[in-house]
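What follows is a short report on a single structure.
Only a single protein chain was left out; the remaining protein chains are all shown in position.
Order as written gives the chain letters A and B; numbering starts at 1 within each chain.
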Amino acid sequence: MATETGADTSPTTRPLRPTGSLSAWEGMARQYDYWLTVLKRTWRGGVVSSFLTPLLYVVAMGVLLGGFIEGDPDRLEGATSYLAFVVPGLVASHAMTIAVSESTYPVMGAIKWHRTFYAQLATPLAVRDLVNAFVGFVMFRVASACAVFMLVIAPFGVFTTWWGPILAWLSQVLVGFAFATLVFAYSARLKSEEGFGLLFRLGVIPLTLFSGAFFPISNLGPVLEWIARLTPLWHGVSLSRMFCVGQVDWSLVALHVVVLVTLTVVGWFLAVRNLDRRLEV
Amino acid sequence: MISARGLRKSFGDFEAVKGIDVEVRKGEAFGFLGPNGAGKSSTMRMIASVSPVSGGELRILGMDPATDGPAIRGRLGVCPQEDTLDNELNVFDNLYIYGRYFGIDRATCRERAQELLEFAQITEKAKAKVEDLSGGMKRRLTIARSLINNPDLLLLDEPTTGLDPQARHVLWDQLFRLKQAGVTLVITTHYMDEAEQLCDRLVVMDKGRIAAEGSPRELIDAHSTREVAELRFGVGEHEALAEKIEDLGERVEVLPDRLLVYSDHGEDVVTAVLDRGLHPIATLVRRSTLEDVFLRLTGRSLAD
Partner (left out) sequence: MALIQEIPAPLTPAAATKVLVLRNYVVYKDAWKLFITGFLEPVFYLFSIGIGVGQLIDTFEFHGEAIPYAEFVAPAMLATSAFNGALLDSTYNVFFKMKYEKLYDQMLATPLTTGDIARGEITWGLMRGSVYSAAFLVVMALMGLTQSWWAVLALPAAVLIAFAFSAVCMAVTTWMTSWQDFDKITLAQMPLFLFSATFFPIEAFGDGVLRWVVEATPLYRGVVLCRELTTGVITWESAISVVYLVVMGAIGLFVVRRRLDKLLLT
(Lines give C-alpha, C1' and ligand atoms only; values in the text may rest on other atoms or scores of the structure.)
Protein backbone atom coordinates (compact mmCIF):
# COMPACT_ATOMS: atom_id res chain seq x y z
CA MET A 1 0.00 0.00 0.00
CA ALA A 2 1.50 3.35 -0.98
CA THR A 3 1.55 5.59 2.05
CA GLU A 4 3.78 8.55 2.63
CA THR A 5 4.95 9.01 6.16
CA GLY A 6 4.56 12.03 8.41
CA ALA A 7 4.04 15.34 6.66
CA ASP A 8 0.39 15.90 5.83
CA THR A 9 -1.42 15.38 9.14
CA SER A 10 -3.01 18.75 9.85
CA PRO A 11 -3.37 19.96 13.47
CA THR A 12 -7.10 19.21 13.66
CA THR A 13 -6.51 15.60 12.71
CA ARG A 14 -3.54 15.13 14.98
CA PRO A 15 -3.25 11.36 15.14
CA LEU A 16 -4.32 9.88 18.46
CA ARG A 17 -2.57 6.74 17.39
CA PRO A 18 -0.22 6.26 14.44
CA THR A 19 -2.40 6.80 11.42
CA GLY A 20 -0.07 5.92 8.64
CA SER A 21 -0.98 9.11 6.96
CA LEU A 22 -4.05 8.76 4.90
CA SER A 23 -5.75 12.01 4.18
CA ALA A 24 -9.17 12.27 5.83
CA TRP A 25 -10.69 12.02 2.39
CA GLU A 26 -8.72 8.94 1.39
CA GLY A 27 -9.57 7.36 4.75
CA MET A 28 -13.25 7.71 4.02
CA ALA A 29 -12.99 6.73 0.40
CA ARG A 30 -11.40 3.43 1.28
CA GLN A 31 -14.44 2.48 3.32
CA TYR A 32 -16.87 3.37 0.55
CA ASP A 33 -17.26 -0.22 -0.64
CA TYR A 34 -17.74 -1.53 2.86
CA TRP A 35 -20.59 0.86 3.57
CA LEU A 36 -22.08 0.21 0.18
CA THR A 37 -22.44 -3.46 1.05
CA VAL A 38 -23.97 -2.49 4.39
CA LEU A 39 -26.43 -0.29 2.57
CA LYS A 40 -27.36 -3.02 0.11
CA ARG A 41 -28.03 -5.35 3.00
CA THR A 42 -30.06 -2.98 5.12
CA TRP A 43 -31.83 -0.43 2.96
CA ARG A 44 -35.10 -2.34 2.97
CA GLY A 45 -35.40 -2.01 6.73
CA GLY A 46 -34.76 1.69 6.34
CA VAL A 47 -37.83 2.05 4.15
CA VAL A 48 -40.17 1.10 6.97
CA SER A 49 -38.49 2.92 9.82
CA SER A 50 -37.27 5.98 8.01
CA PHE A 51 -40.11 6.54 5.65
CA LEU A 52 -43.41 4.84 6.43
CA THR A 53 -43.38 5.63 10.14
CA PRO A 54 -43.17 9.41 9.72
CA LEU A 55 -45.66 9.29 6.89
CA LEU A 56 -48.13 7.58 9.20
CA TYR A 57 -47.48 10.27 11.79
CA VAL A 58 -48.23 12.97 9.24
CA VAL A 59 -51.52 11.34 8.28
CA ALA A 60 -52.59 10.64 11.86
CA MET A 61 -51.50 13.85 13.53
CA GLY A 62 -51.31 16.31 10.65
CA VAL A 63 -54.31 15.33 8.61
CA LEU A 64 -56.73 13.54 10.92
CA LEU A 65 -56.05 15.24 14.25
CA GLY A 66 -55.30 18.46 12.36
CA GLY A 67 -58.85 18.34 11.04
CA PHE A 68 -60.02 19.21 14.54
CA ILE A 69 -57.59 22.11 14.99
CA GLU A 70 -58.29 25.60 13.80
CA GLY A 71 -55.66 26.93 11.37
CA ASP A 72 -54.93 30.15 13.23
CA PRO A 73 -51.47 31.54 12.25
CA ASP A 74 -51.26 33.44 15.54
CA ARG A 75 -51.39 30.27 17.56
CA LEU A 76 -49.35 28.12 15.13
CA GLU A 77 -46.15 30.14 14.67
CA GLY A 78 -47.38 31.54 11.38
CA ALA A 79 -48.65 28.29 9.84
CA THR A 80 -52.09 28.41 8.28
CA SER A 81 -52.99 24.84 9.15
CA TYR A 82 -51.92 22.34 11.78
CA LEU A 83 -50.60 20.12 9.01
CA ALA A 84 -48.32 22.89 7.74
CA PHE A 85 -47.24 23.47 11.34
CA VAL A 86 -46.50 19.89 12.24
CA VAL A 87 -44.76 18.62 9.09
CA PRO A 88 -41.52 20.64 9.32
CA GLY A 89 -41.21 19.76 13.00
CA LEU A 90 -41.89 16.09 12.42
CA VAL A 91 -39.27 15.83 9.71
CA ALA A 92 -36.68 17.58 11.87
CA SER A 93 -37.35 15.33 14.84
CA HIS A 94 -37.33 12.42 12.48
CA ALA A 95 -33.84 13.40 11.34
CA MET A 96 -32.82 13.18 14.99
CA THR A 97 -34.43 9.76 15.44
CA ILE A 98 -32.65 8.25 12.45
CA ALA A 99 -29.32 9.80 13.43
CA VAL A 100 -29.66 8.45 16.97
CA SER A 101 -30.82 4.96 15.98
CA GLU A 102 -28.00 4.60 13.48
CA SER A 103 -25.36 5.75 15.96
CA THR A 104 -26.37 3.61 18.92
CA TYR A 105 -26.64 -0.15 18.41
CA PRO A 106 -24.57 -0.12 15.19
CA VAL A 107 -21.69 1.58 17.02
CA MET A 108 -21.83 -0.87 19.89
CA GLY A 109 -22.04 -3.69 17.36
CA ALA A 110 -18.92 -2.52 15.59
CA ILE A 111 -17.08 -2.29 18.92
CA LYS A 112 -18.39 -5.23 20.84
CA TRP A 113 -20.40 -7.70 18.82
CA HIS A 114 -18.98 -7.92 15.29
CA ARG A 115 -15.82 -6.04 16.25
CA THR A 116 -15.69 -4.45 12.81
CA PHE A 117 -13.79 -1.44 14.13
CA TYR A 118 -10.96 -3.63 15.34
CA ALA A 119 -10.72 -5.32 11.96
CA GLN A 120 -10.71 -1.97 10.20
CA LEU A 121 -8.07 -0.56 12.52
CA ALA A 122 -5.75 -3.43 11.64
CA THR A 123 -5.47 -1.75 8.23
CA PRO A 124 -3.92 1.67 7.54
CA LEU A 125 -7.22 3.30 8.53
CA ALA A 126 -7.22 5.45 11.66
CA VAL A 127 -9.86 6.04 14.31
CA ARG A 128 -10.65 9.38 12.75
CA ASP A 129 -11.37 7.69 9.43
CA LEU A 130 -13.71 5.21 11.06
CA VAL A 131 -15.70 8.00 12.68
CA ASN A 132 -15.84 10.00 9.46
CA ALA A 133 -17.07 7.12 7.35
CA PHE A 134 -19.55 5.97 9.97
CA VAL A 135 -21.04 9.41 10.42
CA GLY A 136 -20.97 9.83 6.65
CA PHE A 137 -23.08 6.73 6.26
CA VAL A 138 -25.52 7.83 8.95
CA MET A 139 -25.83 11.20 7.28
CA PHE A 140 -26.54 9.56 3.95
CA ARG A 141 -29.42 7.81 5.64
CA VAL A 142 -30.70 10.98 7.28
CA ALA A 143 -30.35 13.16 4.20
CA SER A 144 -31.98 10.70 1.83
CA ALA A 145 -34.86 9.91 4.19
CA CYS A 146 -35.59 13.59 4.78
CA ALA A 147 -35.31 14.44 1.09
CA VAL A 148 -37.73 11.72 0.03
CA PHE A 149 -40.01 12.81 2.77
CA MET A 150 -40.07 16.45 1.80
CA LEU A 151 -40.78 15.45 -1.80
CA VAL A 152 -43.73 13.28 -0.83
CA ILE A 153 -45.15 16.01 1.39
CA ALA A 154 -44.92 18.70 -1.28
CA PRO A 155 -48.25 17.91 -2.98
CA PHE A 156 -50.06 18.41 0.35
CA GLY A 157 -49.56 22.13 -0.25
CA VAL A 158 -47.81 22.88 3.00
CA PHE A 159 -44.86 24.75 1.51
CA THR A 160 -45.05 28.41 0.60
CA THR A 161 -41.89 28.96 -1.47
CA TRP A 162 -39.68 26.76 -3.62
CA TRP A 163 -36.48 27.57 -1.77
CA GLY A 164 -37.96 27.15 1.70
CA PRO A 165 -38.13 23.36 1.64
CA ILE A 166 -34.56 23.13 0.34
CA LEU A 167 -33.22 25.23 3.20
CA ALA A 168 -35.46 23.29 5.57
CA TRP A 169 -33.92 20.09 4.29
CA LEU A 170 -30.45 21.46 4.96
CA SER A 171 -31.53 22.31 8.51
CA GLN A 172 -32.75 18.75 8.99
CA VAL A 173 -29.40 17.47 7.76
CA LEU A 174 -27.71 19.74 10.29
CA VAL A 175 -29.87 18.27 13.06
CA GLY A 176 -28.74 14.85 11.89
CA PHE A 177 -25.08 15.85 12.06
CA ALA A 178 -25.34 17.21 15.57
CA PHE A 179 -27.07 14.12 16.90
CA ALA A 180 -25.03 11.59 14.93
CA THR A 181 -21.72 12.88 16.28
CA LEU A 182 -22.90 13.45 19.86
CA VAL A 183 -24.58 10.09 20.11
CA PHE A 184 -21.62 8.36 18.49
CA ALA A 185 -19.48 9.83 21.25
CA TYR A 186 -21.92 8.52 23.85
CA SER A 187 -22.16 5.05 22.33
CA ALA A 188 -18.40 4.72 21.99
CA ARG A 189 -18.09 4.90 25.78
CA LEU A 190 -21.01 2.66 26.65
CA LYS A 191 -20.25 -0.79 27.99
CA SER A 192 -23.76 -2.25 27.95
CA GLU A 193 -26.74 -1.66 25.72
CA GLU A 194 -28.90 -0.80 28.71
CA GLY A 195 -27.71 2.77 28.24
CA PHE A 196 -29.50 2.96 24.90
CA GLY A 197 -32.86 2.23 26.47
CA LEU A 198 -32.25 5.15 28.80
CA LEU A 199 -31.10 7.38 25.96
CA PHE A 200 -34.31 6.76 24.06
CA ARG A 201 -36.61 7.07 27.02
CA LEU A 202 -34.99 10.04 28.68
CA GLY A 203 -33.55 11.69 25.59
CA VAL A 204 -35.12 10.97 22.25
CA ILE A 205 -38.75 10.64 23.31
CA PRO A 206 -38.96 13.75 25.49
CA LEU A 207 -37.07 15.74 22.85
CA THR A 208 -39.48 14.60 20.15
CA LEU A 209 -42.47 15.44 22.28
CA PHE A 210 -41.41 18.73 23.85
CA SER A 211 -39.17 20.47 21.33
CA GLY A 212 -41.98 22.20 19.55
CA ALA A 213 -42.58 19.60 16.88
CA PHE A 214 -46.20 18.93 17.85
CA PHE A 215 -47.18 22.21 19.46
CA PRO A 216 -45.70 25.69 19.93
CA ILE A 217 -43.38 25.62 22.91
CA SER A 218 -45.15 28.69 24.26
CA ASN A 219 -47.91 26.27 25.28
CA LEU A 220 -45.52 24.85 27.83
CA GLY A 221 -45.58 27.89 30.07
CA PRO A 222 -42.66 30.29 30.56
CA VAL A 223 -40.29 28.04 32.53
CA LEU A 224 -40.57 24.91 30.42
CA GLU A 225 -40.52 27.05 27.31
CA TRP A 226 -37.06 28.25 28.20
CA ILE A 227 -35.90 24.75 28.91
CA ALA A 228 -37.20 23.69 25.51
CA ARG A 229 -35.22 26.50 23.89
CA LEU A 230 -32.04 24.99 25.29
CA THR A 231 -32.55 21.65 23.58
CA PRO A 232 -30.69 21.03 20.32
CA LEU A 233 -33.76 19.68 18.60
CA TRP A 234 -35.74 22.87 19.14
CA HIS A 235 -33.16 24.80 17.13
CA GLY A 236 -33.62 22.37 14.28
CA VAL A 237 -37.41 22.33 14.48
CA SER A 238 -37.54 26.09 14.55
CA LEU A 239 -35.19 26.41 11.56
CA SER A 240 -37.05 23.83 9.57
CA ARG A 241 -40.41 25.44 10.33
CA MET A 242 -39.35 29.01 9.56
CA PHE A 243 -38.17 27.95 6.11
CA CYS A 244 -41.23 25.83 5.33
CA VAL A 245 -43.77 28.36 6.58
CA GLY A 246 -41.89 31.17 4.86
CA GLN A 247 -41.58 33.54 7.82
CA VAL A 248 -37.85 33.76 8.28
CA ASP A 249 -36.10 35.70 11.04
CA TRP A 250 -32.51 35.68 9.77
CA SER A 251 -30.91 36.58 13.08
CA LEU A 252 -32.66 33.61 14.65
CA VAL A 253 -31.48 31.47 11.73
CA ALA A 254 -27.91 32.51 12.46
CA LEU A 255 -28.29 31.56 16.11
CA HIS A 256 -29.76 28.16 15.28
CA VAL A 257 -27.05 27.40 12.75
CA VAL A 258 -24.26 28.41 15.11
CA VAL A 259 -25.66 26.21 17.87
CA LEU A 260 -26.07 23.16 15.64
CA VAL A 261 -22.69 23.54 13.96
CA THR A 262 -20.98 23.98 17.33
CA LEU A 263 -22.65 20.83 18.65
CA THR A 264 -21.55 18.92 15.58
CA VAL A 265 -17.93 19.99 15.93
CA VAL A 266 -17.85 19.23 19.65
CA GLY A 267 -19.59 15.92 19.02
CA TRP A 268 -17.08 14.97 16.36
CA PHE A 269 -14.09 15.63 18.61
CA LEU A 270 -15.66 13.71 21.45
CA ALA A 271 -16.53 10.84 19.13
CA VAL A 272 -12.97 10.49 17.87
CA ARG A 273 -11.53 10.82 21.37
CA ASN A 274 -13.93 8.36 22.97
CA LEU A 275 -13.59 5.77 20.25
CA ASP A 276 -9.84 6.03 20.41
CA ARG A 277 -9.85 5.43 24.16
CA ARG A 278 -12.31 2.60 23.83
CA LEU A 279 -10.42 0.71 21.16
CA GLU A 280 -7.16 1.09 23.01
CA VAL A 281 -8.06 -1.50 25.63
CA MET B 1 -30.13 -46.72 32.25
CA ILE B 2 -30.50 -46.19 28.51
CA SER B 3 -31.78 -48.71 26.08
CA ALA B 4 -32.21 -47.94 22.39
CA ARG B 5 -33.41 -50.32 19.69
CA GLY B 6 -33.30 -49.30 16.05
CA LEU B 7 -33.29 -45.65 17.13
CA ARG B 8 -33.78 -43.18 14.28
CA LYS B 9 -33.85 -39.43 13.84
CA SER B 10 -34.76 -37.61 10.68
CA PHE B 11 -34.88 -33.92 9.85
CA GLY B 12 -37.24 -33.75 6.90
CA ASP B 13 -35.83 -36.09 4.27
CA PHE B 14 -32.44 -36.24 5.88
CA GLU B 15 -31.77 -39.11 8.25
CA ALA B 16 -29.20 -38.10 10.87
CA VAL B 17 -29.45 -41.30 12.92
CA LYS B 18 -30.17 -44.43 10.94
CA GLY B 19 -31.23 -47.08 13.42
CA ILE B 20 -28.79 -47.63 16.25
CA ASP B 21 -28.84 -50.07 19.16
CA VAL B 22 -27.29 -48.85 22.39
CA GLU B 23 -27.35 -50.19 25.93
CA VAL B 24 -25.86 -48.16 28.78
CA ARG B 25 -25.56 -49.74 32.20
CA LYS B 26 -25.60 -48.12 35.60
CA GLY B 27 -22.29 -46.68 36.76
CA GLU B 28 -20.40 -46.99 33.51
CA ALA B 29 -18.85 -44.31 31.36
CA PHE B 30 -20.12 -44.72 27.84
CA GLY B 31 -18.79 -42.92 24.80
CA PHE B 32 -20.06 -41.98 21.36
CA LEU B 33 -17.01 -41.47 19.20
CA GLY B 34 -17.39 -40.13 15.69
CA PRO B 35 -16.50 -37.40 13.21
CA ASN B 36 -18.55 -34.23 12.84
CA GLY B 37 -21.98 -34.91 11.44
CA ALA B 38 -22.00 -38.54 12.57
CA GLY B 39 -25.24 -38.00 14.47
CA LYS B 40 -23.84 -37.91 18.01
CA SER B 41 -25.57 -34.73 19.10
CA SER B 42 -28.83 -35.81 17.52
CA THR B 43 -28.67 -39.00 19.55
CA MET B 44 -27.79 -37.12 22.73
CA ARG B 45 -30.72 -34.76 22.28
CA MET B 46 -33.09 -37.68 21.94
CA ILE B 47 -31.68 -39.19 25.11
CA ALA B 48 -32.05 -35.83 26.83
CA SER B 49 -35.77 -36.04 25.94
CA VAL B 50 -35.88 -32.74 24.11
CA SER B 51 -35.90 -34.15 20.61
CA PRO B 52 -38.76 -36.44 19.59
CA VAL B 53 -37.70 -39.90 18.41
CA SER B 54 -38.40 -40.45 14.70
CA GLY B 55 -38.35 -44.24 14.82
CA GLY B 56 -37.33 -47.25 16.89
CA GLU B 57 -37.54 -47.57 20.62
CA LEU B 58 -35.89 -45.55 23.36
CA ARG B 59 -36.22 -46.01 27.13
CA ILE B 60 -34.38 -43.87 29.60
CA LEU B 61 -34.33 -44.83 33.27
CA GLY B 62 -37.10 -47.21 32.33
CA MET B 63 -39.34 -44.43 31.04
CA ASP B 64 -40.52 -43.33 27.63
CA PRO B 65 -39.27 -39.86 26.65
CA ALA B 66 -42.38 -39.18 24.58
CA THR B 67 -44.68 -39.37 27.58
CA ASP B 68 -42.46 -38.89 30.64
CA GLY B 69 -40.19 -36.13 29.34
CA PRO B 70 -40.33 -33.91 32.44
CA ALA B 71 -39.85 -36.85 34.82
CA ILE B 72 -36.84 -38.13 32.88
CA ARG B 73 -35.29 -34.69 32.57
CA GLY B 74 -35.67 -34.25 36.30
CA ARG B 75 -33.12 -37.01 36.80
CA LEU B 76 -30.71 -36.16 33.99
CA GLY B 77 -27.84 -33.75 33.88
CA VAL B 78 -27.23 -32.31 30.43
CA CYS B 79 -24.19 -30.48 29.16
CA PRO B 80 -25.02 -29.56 25.56
CA GLN B 81 -22.47 -29.13 22.79
CA GLU B 82 -22.90 -25.35 22.81
CA ASP B 83 -22.95 -23.71 26.23
CA THR B 84 -26.46 -22.51 26.97
CA LEU B 85 -25.67 -20.39 29.98
CA ASP B 86 -28.01 -17.60 30.98
CA ASN B 87 -25.99 -14.52 30.04
CA GLU B 88 -28.34 -12.23 31.88
CA LEU B 89 -27.65 -13.87 35.22
CA ASN B 90 -24.42 -13.91 37.17
CA VAL B 91 -22.47 -17.11 37.74
CA PHE B 92 -24.04 -18.03 41.07
CA ASP B 93 -27.57 -17.31 39.87
CA ASN B 94 -26.98 -19.48 36.83
CA LEU B 95 -26.66 -22.40 39.18
CA TYR B 96 -29.29 -21.29 41.66
CA ILE B 97 -32.04 -20.45 39.19
CA TYR B 98 -31.35 -23.55 37.14
CA GLY B 99 -31.77 -25.63 40.27
CA ARG B 100 -35.08 -23.94 40.90
CA TYR B 101 -36.24 -25.10 37.45
CA PHE B 102 -36.00 -28.61 38.87
CA GLY B 103 -38.26 -27.71 41.75
CA ILE B 104 -35.44 -28.04 44.28
CA ASP B 105 -36.13 -25.93 47.35
CA ARG B 106 -34.33 -22.64 47.90
CA ALA B 107 -32.04 -23.64 50.74
CA THR B 108 -30.81 -26.81 49.04
CA CYS B 109 -30.34 -24.93 45.80
CA ARG B 110 -28.19 -22.34 47.48
CA GLU B 111 -26.10 -24.93 49.24
CA ARG B 112 -25.63 -27.00 46.08
CA ALA B 113 -24.76 -23.94 44.02
CA GLN B 114 -22.04 -23.06 46.49
CA GLU B 115 -20.61 -26.57 46.43
CA LEU B 116 -20.67 -26.73 42.67
CA LEU B 117 -18.83 -23.43 42.38
CA GLU B 118 -16.07 -25.04 44.38
CA PHE B 119 -16.24 -28.20 42.33
CA ALA B 120 -15.84 -26.16 39.14
CA GLN B 121 -13.11 -24.04 40.76
CA ILE B 122 -14.89 -20.78 40.05
CA THR B 123 -15.91 -19.78 43.58
CA GLU B 124 -14.24 -16.39 43.31
CA LYS B 125 -16.25 -15.71 40.14
CA ALA B 126 -19.61 -16.22 41.85
CA LYS B 127 -20.77 -12.65 41.24
CA ALA B 128 -19.18 -12.27 37.82
CA LYS B 129 -21.13 -12.00 34.62
CA VAL B 130 -21.09 -15.06 32.39
CA GLU B 131 -19.73 -12.93 29.54
CA ASP B 132 -16.56 -12.29 31.51
CA LEU B 133 -15.66 -15.95 32.00
CA SER B 134 -13.04 -17.69 29.88
CA GLY B 135 -14.10 -20.53 27.60
CA GLY B 136 -12.84 -23.12 30.06
CA MET B 137 -14.70 -21.53 32.96
CA LYS B 138 -17.92 -21.40 30.98
CA ARG B 139 -17.61 -25.05 30.16
CA ARG B 140 -16.94 -25.95 33.79
CA LEU B 141 -19.92 -23.84 34.82
CA THR B 142 -22.13 -25.65 32.31
CA ILE B 143 -20.99 -28.97 33.69
CA ALA B 144 -21.45 -27.80 37.27
CA ARG B 145 -24.93 -26.63 36.34
CA SER B 146 -25.80 -30.02 34.90
CA LEU B 147 -25.00 -31.52 38.31
CA ILE B 148 -27.32 -29.27 40.31
CA ASN B 149 -30.03 -31.91 40.57
CA ASN B 150 -27.61 -34.67 41.48
CA PRO B 151 -28.42 -36.55 38.30
CA ASP B 152 -28.42 -40.31 37.95
CA LEU B 153 -27.27 -39.95 34.40
CA LEU B 154 -24.98 -37.25 33.05
CA LEU B 155 -24.95 -36.45 29.32
CA LEU B 156 -21.89 -34.59 28.03
CA ASP B 157 -21.81 -33.54 24.40
CA GLU B 158 -18.22 -32.80 23.39
CA PRO B 159 -17.33 -31.52 26.84
CA THR B 160 -13.78 -30.45 26.01
CA THR B 161 -13.96 -29.27 22.40
CA GLY B 162 -12.30 -25.90 22.06
CA LEU B 163 -10.54 -25.96 25.43
CA ASP B 164 -6.83 -25.59 25.98
CA PRO B 165 -4.87 -28.63 27.24
CA GLN B 166 -4.83 -27.44 30.88
CA ALA B 167 -8.55 -26.90 30.95
CA ARG B 168 -9.13 -30.29 29.35
CA HIS B 169 -7.11 -32.06 32.00
CA VAL B 170 -8.91 -30.25 34.81
CA LEU B 171 -12.21 -31.32 33.30
CA TRP B 172 -11.12 -34.90 32.86
CA ASP B 173 -10.13 -35.02 36.53
CA GLN B 174 -13.54 -33.79 37.52
CA LEU B 175 -15.36 -36.20 35.29
CA PHE B 176 -13.24 -38.99 36.68
CA ARG B 177 -14.27 -38.00 40.20
CA LEU B 178 -17.90 -38.08 39.21
CA LYS B 179 -17.45 -41.52 37.76
CA GLN B 180 -15.85 -42.66 41.02
CA ALA B 181 -18.88 -41.27 42.83
CA GLY B 182 -21.08 -43.63 40.82
CA VAL B 183 -22.62 -41.25 38.28
CA THR B 184 -23.37 -42.86 34.94
CA LEU B 185 -21.69 -40.83 32.19
CA VAL B 186 -22.52 -40.64 28.52
CA ILE B 187 -19.94 -38.68 26.56
CA THR B 188 -19.61 -37.77 22.91
CA THR B 189 -16.26 -36.77 21.54
CA HIS B 190 -14.06 -36.81 18.49
CA TYR B 191 -10.91 -36.88 20.58
CA MET B 192 -9.33 -40.31 20.86
CA ASP B 193 -7.34 -39.53 23.98
CA GLU B 194 -10.49 -38.38 25.67
CA ALA B 195 -12.34 -41.54 24.75
CA GLU B 196 -9.44 -43.70 25.95
CA GLN B 197 -9.14 -41.76 29.21
CA LEU B 198 -12.78 -41.59 30.17
CA CYS B 199 -14.79 -44.36 28.58
CA ASP B 200 -15.26 -47.90 29.79
CA ARG B 201 -17.11 -48.72 26.67
CA LEU B 202 -17.78 -46.87 23.48
CA VAL B 203 -19.35 -47.01 20.07
CA VAL B 204 -17.82 -45.53 16.95
CA MET B 205 -20.52 -43.70 14.99
CA ASP B 206 -20.29 -42.75 11.36
CA LYS B 207 -22.96 -41.32 9.06
CA GLY B 208 -25.74 -42.12 11.48
CA ARG B 209 -24.77 -45.73 12.07
CA ILE B 210 -22.71 -47.61 14.61
CA ALA B 211 -19.50 -48.82 13.01
CA ALA B 212 -18.04 -50.65 16.01
CA GLU B 213 -18.61 -51.21 19.69
CA GLY B 214 -16.51 -52.27 22.69
CA SER B 215 -13.93 -51.09 25.20
CA PRO B 216 -11.04 -49.04 23.77
CA ARG B 217 -8.75 -52.12 24.08
CA GLU B 218 -11.24 -54.41 22.40
CA LEU B 219 -11.70 -51.99 19.55
CA ILE B 220 -7.98 -51.77 18.92
CA ASP B 221 -7.65 -55.54 19.01
CA ALA B 222 -10.56 -56.04 16.67
CA HIS B 223 -9.88 -53.32 14.13
CA SER B 224 -6.18 -52.72 14.09
CA THR B 225 -2.90 -54.55 14.56
CA ARG B 226 -0.83 -54.42 17.72
CA GLU B 227 1.77 -52.10 16.21
CA VAL B 228 2.21 -49.66 13.35
CA ALA B 229 5.45 -48.98 11.47
CA GLU B 230 5.66 -45.46 10.03
CA LEU B 231 8.12 -45.12 7.12
CA ARG B 232 9.09 -41.82 5.62
CA PHE B 233 10.62 -41.68 2.14
CA GLY B 234 11.30 -38.86 -0.26
CA VAL B 235 8.36 -36.75 -1.41
CA GLY B 236 6.38 -38.42 -4.18
CA GLU B 237 7.90 -41.88 -3.75
CA HIS B 238 5.36 -43.29 -1.34
CA GLU B 239 2.76 -44.42 -3.84
CA ALA B 240 5.24 -46.47 -5.83
CA LEU B 241 7.01 -47.93 -2.83
CA ALA B 242 3.78 -49.02 -1.19
CA GLU B 243 3.37 -51.77 -3.80
CA LYS B 244 6.84 -53.14 -3.03
CA ILE B 245 6.14 -53.69 0.64
CA GLU B 246 2.45 -54.54 0.49
CA ASP B 247 3.07 -58.07 1.71
CA LEU B 248 4.96 -57.02 4.86
CA GLY B 249 1.94 -56.09 6.97
CA GLU B 250 -1.76 -56.73 7.24
CA ARG B 251 -2.42 -53.47 5.59
CA VAL B 252 -0.42 -50.56 4.12
CA GLU B 253 -1.75 -47.07 4.07
CA VAL B 254 -0.28 -44.32 1.89
CA LEU B 255 -0.19 -40.78 3.25
CA PRO B 256 1.40 -37.83 1.45
CA ASP B 257 4.40 -37.80 3.79
CA ARG B 258 4.74 -41.42 4.94
CA LEU B 259 3.61 -45.01 4.70
CA LEU B 260 1.83 -46.78 7.53
CA VAL B 261 2.37 -50.50 7.74
CA TYR B 262 -0.01 -52.25 10.12
CA SER B 263 1.54 -55.32 11.68
CA ASP B 264 1.78 -57.05 15.05
CA HIS B 265 5.57 -56.83 14.87
CA GLY B 266 6.68 -53.41 13.74
CA GLU B 267 10.42 -53.91 14.15
CA ASP B 268 10.34 -56.93 11.86
CA VAL B 269 8.68 -54.82 9.19
CA VAL B 270 11.41 -52.22 9.38
CA THR B 271 14.13 -54.87 9.12
CA ALA B 272 12.41 -56.45 6.11
CA VAL B 273 12.13 -53.09 4.39
CA LEU B 274 15.85 -52.45 4.82
CA ASP B 275 16.59 -55.98 3.57
CA ARG B 276 14.84 -55.17 0.35
CA GLY B 277 17.32 -52.40 -0.26
CA LEU B 278 14.89 -49.57 0.49
CA HIS B 279 16.14 -46.69 2.57
CA PRO B 280 13.49 -44.71 4.41
CA ILE B 281 14.56 -41.25 5.62
CA ALA B 282 12.98 -41.99 8.99
CA THR B 283 11.18 -44.85 10.67
CA LEU B 284 9.01 -45.10 13.74
CA VAL B 285 7.41 -48.12 15.37
CA ARG B 286 4.50 -47.44 17.73
CA ARG B 287 1.55 -49.19 19.30
CA SER B 288 -1.82 -48.94 17.61
CA THR B 289 -4.13 -46.35 19.07
CA LEU B 290 -7.80 -45.69 18.98
CA GLU B 291 -7.03 -43.10 16.34
CA ASP B 292 -5.96 -45.83 13.94
CA VAL B 293 -9.22 -47.63 14.60
CA PHE B 294 -11.16 -44.48 14.14
CA LEU B 295 -9.55 -43.54 10.84
CA ARG B 296 -9.86 -47.10 9.63
CA LEU B 297 -13.58 -47.14 10.36
CA THR B 298 -14.57 -43.62 9.35
CA GLY B 299 -12.07 -42.90 6.60
CA ARG B 300 -9.66 -40.01 6.18
CA SER B 301 -11.73 -37.72 4.00
CA LEU B 302 -13.61 -34.87 5.61
CA ALA B 303 -17.24 -35.53 6.35
CA ASP B 304 -18.33 -31.92 6.05
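The rule we apply is simple: a residue touches a chain if its C-beta (ideal position, glycine included) is under 8 Å from a C-beta of that chain, and two chains touch if they have at least 3 such contacts.
From a predicted model like this one, the values you see are computed outputs, not experimental measurements.
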Next item on the list: Over the full complex, note down every shown chain the hidden chain is touching.
Entry: A, B
Checklist line | Candidates A:117, A:134 or A:214 - the one touching the absent chain | finding: A:214
Check: Hey, which of A:65, A:147, A:170 or A:265 is the one touching the hidden chain?
Finding: A:65
Next item on the list: Just name the one of A:154, A:202, A:227 or A:261 that touches the chain not displayed here.
Entry: A:202
Check: So which bits of subunit B touch the chain we can't see?
Finding: 11, 48, 50-52, 69-71, 73-76, 78, 80, 82, 84-89, 93, 97-98, 100-104, 108, 111-112, 115, 146, 149-150
Checklist line | subunit A residues touching the omitted chain (full complex) | finding: 44-45, 47-49, 52-53, 56-57, 59-61, 64-65, 67-70, 75-76, 82, 194, 197-198, 201-202, 205-206, 209-210, 214-215, 219-220
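As a working rule, only the chains that are shown with their structure count from here on.
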Check: With chain centres defined as C-alpha means, what is the inter-centre distance between subunit A and subunit B in Å?
Finding: 54
